[in-house]
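Here the complex is missing a single protein chain, while all its other protein chains stay put.
Chain IDs A, B, C, D and E follow the sequence of writing; residue 1 opens each chain.
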Amino acid sequence: MFYFDKRLQYPVKVENPDPIFARMLQQAIGGVEGEIRVCMQYFFQAWGARGPTTKYREMLLNTATEEMGHIEMLATAVALNLEKAPASLQEEGAADGIVGAVMGGENPRHTIEGMLHRHILSTGMAAFPANAEGVPFDMSHIYASGNLAADMYCNVAAESTGRVLAVRLYNAAHDAGMKDMLHFMIARDTMHQQQWLAVIEELGGHEGALPIPNSFPQSQEDQRHSYDFFATAADGSAPAAGRWTHGPSMDGKGEFTVFQNQPLGQEPVLGPARPDSGAQSEQIG
Amino acid sequence: MFYFDKRLQYPVKVENPDPIFARMLQQAIGGVEGEIRVCMQYFFQAWGARGPTTKYREMLLNTATEEMGHIEMLATAVALNLEKAPASLQEEGAADGIVGAVMGGENPRHTIEGMLHRHILSTGMAAFPANAEGVPFDMSHIYASGNLAADMYCNVAAESTGRVLAVRLYNAAHDAGMKDMLHFMIARDTMHQQQWLAVIEELGGHEGALPIPNSFPQSQEDQRHSYDFFATAADGSAPAAGRWTHGPSMDGKGEFTVFQNQPLGQEPVLGPARPDSGAQSEQIG
Amino acid sequence: MFYFDKRLQYPVKVENPDPIFARMLQQAIGGVEGEIRVCMQYFFQAWGARGPTTKYREMLLNTATEEMGHIEMLATAVALNLEKAPASLQEEGAADGIVGAVMGGENPRHTIEGMLHRHILSTGMAAFPANAEGVPFDMSHIYASGNLAADMYCNVAAESTGRVLAVRLYNAAHDAGMKDMLHFMIARDTMHQQQWLAVIEELGGHEGALPIPNSFPQSQEDQRHSYDFFATAADGSAPAAGRWTHGPSMDGKGEFTVFQNQPLGQEPVLGPARPDSGAQSEQIG
Amino acid sequence: MFYFDKRLQYPVKVENPDPIFARMLQQAIGGVEGEIRVCMQYFFQAWGARGPTTKYREMLLNTATEEMGHIEMLATAVALNLEKAPASLQEEGAADGIVGAVMGGENPRHTIEGMLHRHILSTGMAAFPANAEGVPFDMSHIYASGNLAADMYCNVAAESTGRVLAVRLYNAAHDAGMKDMLHFMIARDTMHQQQWLAVIEELGGHEGALPIPNSFPQSQEDQRHSYDFFATAADGSAPAAGRWTHGPSMDGKGEFTVFQNQPLGQEPVLGPARPDSGAQSEQIG
Amino acid sequence: MFYFDKRLQYPVKVENPDPIFARMLQQAIGGVEGEIRVCMQYFFQAWGARGPTTKYREMLLNTATEEMGHIEMLATAVALNLEKAPASLQEEGAADGIVGAVMGGENPRHTIEGMLHRHILSTGMAAFPANAEGVPFDMSHIYASGNLAADMYCNVAAESTGRVLAVRLYNAAHDAGMKDMLHFMIARDTMHQQQWLAVIEELGGHEGALPIPNSFPQSQEDQRHSYDFFATAADGSAPAAGRWTHGPSMDGKGEFTVFQNQPLGQEPVLGPARPDSGAQSEQIG
Partner (left out) sequence: MFYFDKRLQYPVKVENPDPIFARMLQQAIGGVEGEIRVCMQYFFQAWGARGPTTKYREMLLNTATEEMGHIEMLATAVALNLEKAPASLQEEGAADGIVGAVMGGENPRHTIEGMLHRHILSTGMAAFPANAEGVPFDMSHIYASGNLAADMYCNVAAESTGRVLAVRLYNAAHDAGMKDMLHFMIARDTMHQQQWLAVIEELGGHEGALPIPNSFPQSQEDQRHSYDFFATAADGSAPAAGRWTHGPSMDGKGEFTVFQNQPLGQEPVLGPARPDSGAQSEQIG
């Protein structure tokens, strides 16, 4: 179970509110690279963790709980960046504030209004769990497969795209407070990339953990093609050489080779449509 | 651009059609761990690949094109497993076939009908691009970040959950033809896990590629916390030791430490609601 | 604006409630082939109809309003088919009723419960706007393009898949009341297929209406390929002959020909990734 | 920010695992009436709370944090109910366990497998953030309007449908541990219904808070129709009398009356389609 | 069943078309606070209404039918506000009209084009069933629980967020015709808030209707916690006093108290992963 502290994990300060930057921050809240995703992903992985020890459940709970605080920081940052956005055309002063602070005076407030409609119309100037384009976060992005190693790579993927996003936001930010908040979050993403890869290492690294799942005997897979790079160029030309076309495989269990792809199967023929199946008469055998 | 061969990449044969197994195979077509996802993900990564060489675009096109053939194999397998499923109660013979072959005789066909309604009602006994529960595949799962290393980890994640799924399907299959098809696909997943990790190695491995993106100077992140495991247990107890709590970090650039999480920020106070913002009067300052 | 009559358009009677058939009927309510779709599609086409006359707006309103009554009939049919479904294990009598009437006695009520969870848990035994698998209807399926002829073909498509679905439901039904209701709805789908094609004819038929939109001068399209069937077989073999490979085109404005597809363009080369774009260093020029 | 305790808020025990009940519990996790919804809704309301005091932010954080613990309890309950579900046909013993414990022996395990495919194929026997039919939770259901009173009614609605769901699950449960867990959750839903209504009372009750938003001067609305029940029966018959057809309005500011609906506007005529708009030529003026 | 009148319920006039306002109006059509939602919600509640009388079915049909006319008014308003929006760069005159009327001359038409792409590209300048950001309405927002009181609170919630939205649109409008249309719709929202609360009163008010569902004996819930406010602050501090922390509960059946939350359960331990479950070997017991 859980507890809260009404203070934030790290200071969130905005000197010059920027409503367009507020929109961008939404990507880090409700985008597929964002914090709701990692928070919920780590929680569901924790709650379903099976194995001889509860150590991984606990580790995941530690980090999922940390991420909850990151959503809170970002939601606060969005609300602060919207402090002076225009709620309606009647609010001349507020709108002028925007124009002055953000737009350099040359852009009519109506355009800004158009870009902020969701914040104006649906939230009263607050964050919401959707991405920068208003697409609501959809929980199918919570990857929790029941395989610990697969989940760790899902987490590395999430923190890699997450740090890429945070860096892009940092580069787009022009407020010292926002840069400060983001430079903290970027550091945390650095750690989290490390952390999940450290679990893979603890699980045996490439040799011990791969191929995932390692509980399936490789003798049952089609070992003729386990380390083949399939080339599918129509002219049959050889692909450019890379680490993946020759040399030992990453798990040390095979040799990379190039295989020119070709049909090993036949043209499929399905049976005719069935009576009463609602097909056209011509399809019914 | 693209060409097709009307033959399949690998033989797809079904001796004893099993409509419930057809449903399960849908997960490998339209599930988030499935083949539409990897096919489209590799294509979009290829089409957006930037850098000094077109080598990665080409590599991605090779494998995306291969995956298109996997969707085709699975769609064919679904159709073949539905060959004798009951389209309506009128088709006594067909239904009996099902009962005989799959159910051992003791289950009324109506229950099966209930489980197959989508195949019966919407496709006329064919595959469709949705998962085993009928949830349509949603293209937000195509991860293509513009960062090559982040994309490679997204691909490792996809092939890890993909091979876990294929193994589960293999374990659930009882038809020799289906086991044969799956043992081929499992081998290909083995290779694809290797392949994306090989790109990471070519890009410098943990030391060269991490933290992702490696183009952001680490001096600009909050280096006090880049390699800290944040412990968030309410009682302040130390977390269990793991590869991630001490020792050198995976990228060789820091030391893992444990940091007991605590609020570094303050309680946030938002401004009052604005006039004309549609809040209650009590919220307006 | 609109009015209602509390009576139904056509009688809806269920002698032997069948909860699994209730599930199937959901496809005709909230499936992409269902009645919410056509109702809303015709309304939005009506409300956006532009042109020299309001005749098409009025025609669309007539039929959209009729379809609203079809949703009502189906929702009523779902509720009536659930009358005796088990709400909980405590209700022994009710459950037995199901087993007796529908299952022939050999199936435990728990399985049925599993198949009906949404009706039991979320609606209290009523219809809801989702398909037979519980996927909510999503309004992106409302096609209203602003081009009258394109919209008519969208409507023919909707009524074609709609009548296919209705026929499949008719074939799966075993209650006289349900068959009666469906034989009425199938007749209406017959008319609606005719109706939208009649508009195309009024707009000039194939010759006058095609290609859609007919307001774009064909001189501006690449007329070298306007009536070519592009063959994409990898071995360059000719496609089987069909009405579309030779002879006059449907609009009478060209001749069908076969063109062996080949790259007319070059390999694309994108610029390097930009500084501050969050790519890996290796991608930045 | 947040902390966790690795213990659960309330005991979760399962004596006789029931995989079909596990599926049902998913509705309370990822259904629109479920715990992810209330947890995230209260958090986003808290993070966007504006007004003269932080009291409501704090109240909302208290309850949102409690709800996070409820998701955890339910996820644990799902995993425990799946402990003995069959992962594959090879596991004869496990499958027999299911048949013995749940099905009374007469149902083949294959049907159960078909009903559990998502848990088997995607999670390895754990909970996931989707409803009982596998539809992923979609964050558009997080209602946080920026108006405190509107949000409170959204919360009453959520806890009302939530308690209805919890009661239905309680009635469907047959395990003492599950009934114990649910009887605790039902009590909490009771409190939460009370709590949000108590805020409305603190905000002035019906007279002070309504109409929401109370910051809009009612003099600017069309007061001819503010308390009219619009009757839309096609035959013009009077509606049945109710609390809403006569007598003082709930806010004490008007009298309920019946108004027979009729068109006050005219038939709309849109302009012709524009040149270059892609309409048919016939639509372009 | 249903009938239409080709006239509108209330006049819809636009003197100065404003394409950005057209976008905003979309929120009232296809947003979760919009008219499609209430219309369909009341219809599905009506069609599933169970109880000793058809009075509530009829009341719901009256209002659902009214709401259908509101969607029509808004769709008309969107089309009229787009009358002079630029369909392409070729239409200089039209574009200039926009710039003159709406933008004050200083904004290039290309930006506007970017904000209207959906209306230009997909609808030919008409409304569509999506919100102001183009996210299609998704029918999972139709709440119809089978419990009359729960449904009424869902309706109050819908009309509360609906009126907040209408007020925000009124405040953003600058066209007399639009203000007139909205001041009518705001009045109707006032009535509908009243109406659903009047049903609650008819059902016994707080004392008779709560806790919802009132058919579940409170003796079966965990009455130790039915009226406790759970405090979850990590430092154990007492929450600020409110109507919900002490005094009689709203239903008159208990006393509000504060309970300091703490784990009543234990750390959960799941069984090991199963053989053939696709987990890593280390997880399998």
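Throughout what follows, a residue touches a chain if its C-beta (ideal position, glycine included) is under 8 Å from a C-beta of that chain, and two chains touch if they have at least 3 such contacts.
For clarity, every value in this text was computed on a predicted model and none was experimentally measured.
Q: I'd like to know which visible chains would be in contact with the absent chain if the whole complex were considered.
A: For the complete complex, the undisplayed chain touches A, B, C, D, E.
Q: Determine which one of B:33, B:72 or B:159 touches the chain that has been left out.
A: Residue touching the chain left out of view: B:72.
Q: Would you indicate which residue among B:116, B:144 or B:164 is in contact with the undisplayed chain?
A: B:144
Q: Among A:9, A:27 or A:145, which residue is in contact with the omitted chain in the full complex?
A: Of all options in A:9, A:27 or A:145, contact with the hidden chain holds for A:27.
Q: Consider the whole complex, including the chain that is not shown, and state which of E:148, E:164, E:187 or E:250 touches that chain.
A: Considering all chains, including the one not shown, the answer is E:148.
Q: Applying the definition given at the start, please give the residues of chain B touching the unseen chain.
A: 1-9, 30, 36, 40, 43-44, 47-48, 50, 54, 57-58, 61-62, 64-66, 68-69, 71-72, 75-76, 79, 122-130, 136-140, 142, 144-147
Q: Counting contacts across the full complex, list the positions on chain A that touch the omitted chain.
A: Missing-chain contacts on chain A: residues 20, 23-24, 27, 31-33, 102-104, 106-107, 111-112, 115, 131-135, 164-165, 168-169, 171-172, 174, 232-235, 261, 263, 265, 267, 269-273, 275, 277-285.
Q: Since one chain has been left out of the picture, which residues of chain E touch it in the full complex?
A: On the chain E side, contact with the omitted chain comes from 1-6, 48-52, 54, 87-90, 106-108, 110-111, 113-115, 117-118, 120-122, 124, 133-136, 145-149, 203, 209, 212-216.
Simple rule for what comes next: only the chains that are shown with their structure count from here on.
Q: Which of these, A-E, A-C or A-B, gives back the D-E interface, meaning over half of its contact pairs coincide by residue number?
A: That interface is repeated by A-B.
Q: Do the two copies chain C and chain D share over half of their interface residue numbers, or under half; same or different?
A: different
Q: Could you work out how far the Cα centre of chain B sits from that of chain D, in whole Å?
A: 28
Q: Centroid from C-alpha atoms only, then distance chain B to chain E, rounded to Å. What do you get?
A: Whole-Å distance between the two chain centres: 32.
Q: Tell me, which residues of chain A touch at least two other chains?
A: Where chain A meets two or more other chains at a single residue, that happens at 1-9, 48, 50, 54, 58, 61-62, 65-66, 69, 76, 79, 87-88, 90, 122, 124-125, 135-136, 138, 140, 145-147, 149, 164, 167, 212-213, 215-216, 234, 276-278.
Q: Is the way these chains touch best called a line, a ring, a star, complete, or other?
A: complete
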